[in-house]
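Only one protein chain is missing from this complex, and each of the others stays in its spot.
Letters A and B mark the chains in the order given here, with residues in each chain numbered from 1 onward.
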Amino acid sequence: MDLTLKIWRQENAQARGKFETYKVTGISEDASFLEMLDILNESMVDKVQLPIAFDHDCREGICGMCSLYINGRPHGPDQGITVCQMHMRNFKDGSTIVIEPWRAKPFPVIKDLMIDRSAFDLIIQAGGYVSVHTGGVPDANSIPIKKEHAELAMDAAACIGCGACVATCKNASAMLFVSAKVSQMALLPQGKIEAARRVQKMVAEMDDLGFGNCTNTYACEAECPKDIKISNIARMNWQFLIAKVGAQKMNA
Amino acid sequence: MKLDSKIPDGPLAEKWTNYKASQDLVNPANKRKIDIIVVGTGLAGAGAAASLGELGFNVKIFCIQDSPRRAHSIAAQGGINATKNYPNDGDSIYRLFYDTVKGGDYRAREANVYRLAEVSSNIIDQCVAQGVPFARDYGGLLDNRSFGGAQVSRTFYARGQTGQQLLLGAYGALSKEIHKGSVELFTRREMLDLVVIDGKARGIITRNLINGKLEKYFGHAVVIATGGYGNAFFLSTMAMTSNGSAAWQVYKKGAFFGNPNFTQIHPTCIPVHGDYQSKLTLMSESLRNDGRIWVPKNKEDAEKIQKGELKPGGIKEEDRDYYLERRYPAFGNLVPRDVASRAAKERCDAGYGVGSTGLAVYLDFADAIKRLGKNVIEARYGNLFQMYEKIVDENPYETPMMIYPAIHYTMGGIWVDYELQTTIPGLFAAGEANFSDHGANRLGASALMQGLSDGYFVLPYTLQNYLADQIQVARIPTDHPEFEKTEKEITERQEKLMAVKGSQSVDGIHKKLGRIMWEYVGMGRNQEGLEKAIGMIRELRAEFWKDVRIPGRIDELNIELDKAMRVADFLELGELMAKDALDRKESCGGHFREEYQTPEGEALRDDENFTFVSAWEYQGDDKEPILHKEPLIYENIEVKQRDYK
Partner (left out) sequence: MAKLLHYSSLTKKFIMAIAGLFLAVFLMVHLGINLFILPITENHVEIFEIAVHFMTSNPLIKVFEIVLFGGFLIHIIYGLILQIQNWMARPKRYKIEGFSHTSFFSKYMIHTAIIIFIFLVIHFINFYFVKLGFTEAPQGPNEVTNNHDFYNMVVNLFSTTWYAIMYIGLIIILGFHLNHAIQSAFQSLGLYHSKYTPFIKMVGTLYSIIIPLGFIIIPLYFLIN
């Protein structure tokens, strides 16, 4: 297939950046989207040009590093899949593809299509864990967990932290990401112990970082490559409400 | 230098307990004075950094990606072994120990493997306490499954994403410590060299991948947890940034490299489909529980399929060769990974392969669907089938899947003693980066166990034994001459690379290396091929340094330069792999020397001459490395020929 690519190029975080147009020819339908970009990059290296910088790593849809906004959709046109697993057969021969980086204030562009998502790490650091240390924990089977709860927790835990939810949200809200972690922990007895503290800390961090607010448009759910449900957001809202109303005042 | 594996005295089952009882510890007030560098944030690295931070050490942790959560441990699918014996089916520490040593074809160290089996239960407890959502039964207790042909069900799993969930657990623990301030996180950094002062590891130099600056960090001890080097083959199931550079640089600084040729080739991956391919995708081993592997019995049929003139459905039952069931009636499709991979290669090399390249075999679910119904198969493998369809554009419910072996794991790695310390004092290696526990072949669901065992339960003890007499050592400023010297060496290497200004891209040369490795140092090896490969790799290395083209500058984000640094190291590491394979004149586990096989074509070990670990010592770029042999002594296990017939 022959394609026209309009790709965002930006030299560094401070540069203004603009769209550049590239042509690629003879792309196989069986190539993945990132392999198509590899081919383009290879041809640019041949011309001693700087190749396009984009994030990618495992290329099997689990590390969450790839992050391209393709024709108005994070991870492109295919459903329930990351860019690295999306294949070129999803596009028509001769079409034009517009590729942009994720856009959100807390996700500044580093270069071209590469963005800085350390905001997500900061949210997890604020409380997205069970505060146990290595060793001295009870036997794994000492606390039975309802299968339904374990399954729901696993559904939420499947989040790969790619940021597609933020990218697609018209408000650049991180609620789906944050709620997935809050939900996972709130559903498990191990996580319930510090649920009130966790949800308040994580929400406060999320707000401080400058993510937008959730207006329940649910684009996040539609675009999530791992099918994380918005019911997690409702669960987080509830957790937050009971934490604010019911829990003791939190120190630090 | 003499190798000392420092295996504690006493009976096997008491070694670890004795070690812990008599080791040196660092008192809490002194822990604050000690800096530890951990490179890599996978299960081993994140687990170690979190645990050491909890103890009160100052930890600096480095990862190549934008977040610690993206380390390639995340991609492990199947599960993690532990000797909980929850199913009451006769598992025990000894049995896991035995299975692991036997699975590794008797090329692993007894004491290390026993300790691994011993702490495996603690790992599960730890993960559950962290909120890892393992699969459970309706009674609310943990579920187990049988994996990789084990006779007991000892594998714990979280759907097909066990690695992800365990890593997120470790990442959570790490995040907790980062928040507390005991661990400092450095992302998008790549370790380029180790700094050795007065014979001890004292720091590292990293490249900041965003601005290209070299950064120097001091540590009283350094832990390398940078994973495997399978990308020497270019195509593998490893992540794009997985590389062997950290391991290779410490090797050049004096750490011995253990069993570099031991590579695991996973039998069930999606076959290669074109030259532009960047990566191979693994389909879980569990598929072999229900799928039947076959190729056409007649060469003419195979040729027609390759040309696209015939569909698999057009081949009658009697014209199909279920070669694993034919050759290994006892284990059938469930033979270990190395055996299954070799058998697939054998059929394809003989011209019976399918797919347009002829380098694929069928994994057929038609019988299983007939027997169990589509719903059951969908419940078991639904997401795998969906993934296959997204990638290959064929419906595996209707037409057989095509699979082919691919590089998946490297059992070899930095040589370490019982304490996971390398031959450089103060330098430790953990997880896939070390060579220790899997011998010549790793069993399914054992990699996650080893990573977490090293990180959570071994290093926090053994590091202290080393650090106990380091408390008097003041922090060394990074303008120390050794730091400056090492930094200068890296700068010169980078400048040399940039100055080549040749005509070939880094990936182009990497692909050439991959083809050599796959052809001659892959599933089947022989003396002639290995010697040829060594020559070819040397030529390619010369070509690389004469003709590589890297656009851009050093002091900026430069993905081509990053890749070039890695490929430069792979071009040296690849040669050592071939050399090691040439030296080991026997077949064992993933290492199959065509000259050493039984009349039936099975691997033939030479226990008399090769029951040792090959530990290679670097001598200089133009000198042959020296081979040291660590004898393997089996006191608690009877060494037998593996037999899956």
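Basically, a residue touches a chain if its C-beta (ideal position, glycine included) is under 8 Å from a C-beta of that chain, and two chains touch if they have at least 3 such contacts.
Remember, it's a predicted structure, so these values are computed and weren't measured experimentally.
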- Which of the displayed chains are touched by the chain that has been omitted? A
- Message: Tell me which of A:Glu35, A:Glu100 or A:Asp121 is the one touching the absent chain.
- Response: A:Glu100
- Query: List the subunit A residues touching the unshown chain?
  - Reply: 6, 8, 19, 69, 71-73, 98, 100, 103-106, 168, 170-173, 200, 203-204, 206-207, 210-219, 222-223, 230-231, 233-241, 244
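As a convention for this text, only the chains that are shown with their structure count from here on.
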- Computed distance of Cα centres, subunit B from subunit A, in Å: 27
- Message: List the residues on subunit A that touch subunit B in their complex, please.
- Response: 12, 28, 30-32, 34-35, 38-39, 42, 44-46, 48-51, 53, 55-65, 78, 81, 85-87, 89, 110-111, 114, 116-118, 120-121, 124-135, 137-141, 143-147, 150-151, 153-154, 157-158, 160-161, 184-185, 188, 190-191
- Query: In their shared complex, at which residues does subunit B touch subunit A?
  - Reply: 47, 50-51, 54, 65-70, 72, 74-75, 84, 86, 122, 124-142, 158-159, 161, 164-165, 168, 171-173, 175-176, 178-179, 185, 187, 210, 237, 239-241, 273-274, 276-279, 281-282, 387, 390-393, 456-457, 460, 505-508, 549, 551-552, 556-560
